[in-house]
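Every protein chain except one is present and positioned as in the full complex.
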Amino acid sequence: MTADVVSDSLEQPLVPRPHLGRRRRWDWKLVTGAVLIALVLAWILFFARGTSAGAAIDEPGKFVVTLLDGLTLAGLYFIVASGFTLIFGLMRTVNMAHGSLFLLAAYIAVEVQQRMVGKTRNITSDDVDMWSWALPLLIGSAIAAVIGFVIFAVFLRWNHGQELRQALITLAISVILADQILAHAGGLAESMAWPKGVTHFTQIFGQRYATSRLFVLAIALVVGGALWLWLNRTRMGIVIRAGVADEQMVRALGINIGIVFAITFFVGSFLAGMGGVMVASFAGVSTGADGQWLLHSLVVVIIGGLGSIRGAVAGAVLYGMVSAFAPAYLPRDYTYYSIIFTFGLLAIVLAVRPYGLFGRPE
Amino acid sequence: MKRRTARRGTVVASVAVVGLTVGAGAFVADAAHPASTAPTGSAAASGEPIKLGVLAECEGEFGGFNEDVIAGVTLAMINQAGATSNSRTTATEGFSGAVAGGRPIDVVGVGCGDATPDRIIQEVRTLVEQDGAEIVIGPLSGDEAIAVANYAKDHPDVTFIDGIAGSQDPTLAVQAPNYFRFHGDGAQWNAGLGDTVYNDAGWRTVAVIADDYSFAWTSAAGFIADFCAVGGDVVARVFPPLGTTDYSSWVQQLPDPDEVDGYFWAVGGTGTEAALEAFVNSKGDLTGDQHAGNLFFNPSLATALGPDIAGAYIGGFASFPGDVHTPAIDDYKASADAAWDSLVGGTTGGEAAAPSQSASFGFMYGYYTAGLALIQALNAVDGDLSDGHAALRDALSTMTLEAPFGNVTLDENRQGIIDTYVAQLVLDEESGDVVQKTVSIVPQVDQTFGGTFGPDTPPPSRDFPGCETRDLPWSGNEIPVVDGVPQTEGAASGGSAAAGTEAMAPETTAAA
Partner (left out) sequence: MNETIASSRRTIRTAVVVAAVALLLVMPLIGTDFFVNFALTRTLILGVAASSIVFLSSSVGMVSLAQYLLVGVAGFTIGNCVAESGKGLKLGLNPWLAVVIALAASVLVALVLGAIGSRTTGIYFLMLTLTYAVIGYYVFSQVTSISGFGGITGVDPPGFFHEHPVRIYFGLLVLSVVVYAGLRALRRTPFGLSLEGIRDDPVRMGALGFNVPLHRTLAFTLAGLIAGAAGVFNIWWNGQIDPTSVAIGPTLDLLVVAVIGGIGNLEGAWLGAFVYVVANNYLRSLPLVDHIGITEARFNTVVGALVLLIVVLSPEGLSGIFAGLFDRVSRPRSAPLTPATAGGPAAPPSSTNQQPTSNMEEQQ
């Protein structure tokens, strides 16, 4: 898909436009974007004296820490959003039950960890070795994947293409799942304990930093790398990418796209579950976390573009950075509005690229 | 196509029939409901049941405590109105045989809130306007209570007794003449904490970090008013929004441990642990006695943070920590164990456990005191609800409620003047665990904090209250608690500051 032919607004007919006109349009938006970014950087680097983090040239340590905070938070966002965008990219299904699968996996993993460690309360990281953390992660994510697959097979396989209907179906399922989770888990906050090896501190760029956060980042990189490998170097991944680009052609080539859909939904739900267990370890979860993290996923993919892993990375990084930098670098009286900054980012991206940074209209 | 349409048509026709039946049935059910208009008030005749409604919480962040709060009211009925629970494992099946003031008490409905005001308004309207409740006990959360208090003002024919809501406004600002609260608000619960950290831990400056919503603001307000009253200064106030996942950027706004004497935390839910971990990550290891928190602080923090958290101070709540024993408290807990075999409450993590565990925590206890107050007042007026509950309300306003964790009287806004406590996390050297020990009891805390808060002052918020010195009635009059025993005769049964106060010298280490 070249930029020349595809129009970026539906009401214009699909004709090639003179190159000159198009370039001028892009330049205006790019220039504004670049100016904004430059202003923000200048503030952070030089002028943020009245804020809690201080200007970066005065306090580089705090800048580094905030940068790392943003990256690690981006890692969490990426893991959760990648499944969402994978499912949408191939199947054009907005899985509103993504957050419920996230929460379900988290509660199940907490339960599994409690049984493995033998205590129901007051589990410390000293009690938990890597296997006692990884196995609950795998079990929780696997159950989420299976339930996701069942949802796909029963409710979504036969109405492929009816996007709104699928969104409403998954919305209804998410309401039912959330209520059942409340009924059985009791609406209480739960958290997973990190394994023993990641609970202390490492020195990074001269700053003391929590190893658990770097662990999150490492896992996110592994997940991203594995996804990239799968989509680009395996046959199934290539079929998926082909299906994203042109589903009819894939069918015409005789490939059973139904199996491809099923596998994609399975993997996407697995990633949702994995995200849930990671967040349960990072900050804990409670009822309401499902809606919250569905929204985080939506923000990431709206910024980055639906259906693009690259977009999920970009969206996660941008979202994570803004979430980390805004409270630290806003003047003290205005830090309450940092959450509005986050959504200001959203509005700006949408104004410039209505389908997200790496997204495409159909 | 035809067959599919026909089959589908049958199914949808059945759904339509069901829907119509539901609608018709609903109409009939509603029409058949008795007393959907205001109660006539002539039901003062002895023997006619009193219609009680309970506002509980079945969804939202407090949804796990539904069982606890219903059990609270039920236990009061069991202990003082002769009722028995209909089930030995849950309170949600109701109770029978409750009689007070010579009249049986019927629960006409249990409202199902989700911690939002809009929903609780719907529930209370159903209870009052459809089910005909004459008395309502509840609600649970602070924002809900403000909405219910406003509703109460518009419905003077119903009497409301608050459950465990911690907002100031329902009594201080709304001042509905039919809204009563026999426990403290969030600020009252933190009275004495500021005084303690100023005098015992030597804090002169403090940084406050609290969730950005009303209950946390109210808790912080109580601490700040207390701390500033005795001369302390608040140097920073940080308010992370609700639902924050990553507290690191917020904690980073706090001054460093060498720049400030202490920190007060009012961050709840999963955030308590996450925020403290973020603190350890960015500011270095904790020294316990540089930290104080509201009721969200508890011994389980030590699992994530290690024994360093020992030494941290904790503000109060409606019931005292488990280490305080008096005959009244022990009897109360034993009565809970006698009433049920087990309860599945939020306090016990969603697992079946001994009912005394739920009874020891403020949610159940708050509703318990509301039930007690109702029964005691009904007995005092022989069940007379005539004349717009005039006698009942007079009794409620003037009586001294005898409750296990301290007697309660009401001020002119029908708000409880309560005893609260200050506790501390200490390292129990025998078991190696960090446990919660009561340090002192703070007697006779009133809602205004000596004039800091009033109907004309702004509600607690990000910048209210400011920081001024003031005389508070309880400063310096705290009653020390040693090994769970208050050091003044009659202290735990509501003794006032007058009875043998001593200079504050609480034990801060465990008996060793």
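Letters A and B mark the chains in the order given here, with residues in each chain numbered from 1 onward.
The definition used in the following text is that a contact is a pair of C-beta atoms (placed from the backbone, for glycine too) under 8 Å apart; a residue touches a chain by one contact, two chains touch by 3 or more.
The structure displayed is predicted, hence computed values, not measured ones.
Participant: Using the touch definition up top, pick the residue from A:L30, A:V150, A:V175 or A:V222 that touches the left-out chain.
Facilitator: A:V175
Participant: Can you tell me which of B:A173, B:A225 or B:L374 touches the chain that was removed from the display?
Facilitator: Result: among the candidates, B:A173 touches the missing chain.
Participant: With the missing chain put back, one of A:W131, A:F205 or A:F343 would touch it. Which one?
Facilitator: Of the listed residues, the one touching the omitted chain is A:F343.
Participant: Which of B:R125, B:R204, B:K283 or B:H325 sits in contact with the chain that's absent?
Facilitator: Among B:R125, B:R204, B:K283 or B:H325, only B:R125 touches the chain that is not shown.
Participant: Footprint of the hidden chain on subunit B, which residues?
Facilitator: Subunit B touches the chain not shown through residues 1-2, 4-5, 8-9, 11-13, 15-16, 19, 22-23, 25-27, 29-31, 33, 36-37, 58-59, 63, 66, 112, 114-118, 121-122, 125-126, 129-130, 142-143, 146-147, 150-151, 153-154, 167, 173-174, 212-214, 217, 241-242, 459, 461-462.
Participant: Can you list, in ascending order, the subunit A residues touching the missing chain?
Facilitator: Residues of subunit A in contact with the hidden chain: 9-14, 92, 94, 155, 161-165, 167-169, 171-176, 178-180, 183, 291, 295, 298-299, 302, 306, 336-337, 339-340, 343, 346-347, 350-351, 354-355, 362.
As a convention for this text, only the chains that are shown with their structure count from here on.
Participant: How many Å are there between the centre of subunit A and the centre of subunit B, using C-alpha atoms for each centre?
Facilitator: The answer is 37 Å.
Participant: Can you name the residues of subunit B that touch subunit A in the complex?
Facilitator: 59-64, 212, 238-241, 243, 245-246, 248-250, 252-253, 269-271, 273-274, 277, 281-282, 284, 300, 302-304, 306, 344, 346, 349-351, 462
Participant: Where on subunit A does subunit B make contact in their complex?
Facilitator: Checking each residue of subunit A against subunit B gives 52-53, 62, 65-66, 69, 73, 76, 120-125, 182, 185-191, 193, 201, 208-210, 213, 279, 282-288, 292, 323-328, 332, 335-336, 338-339.
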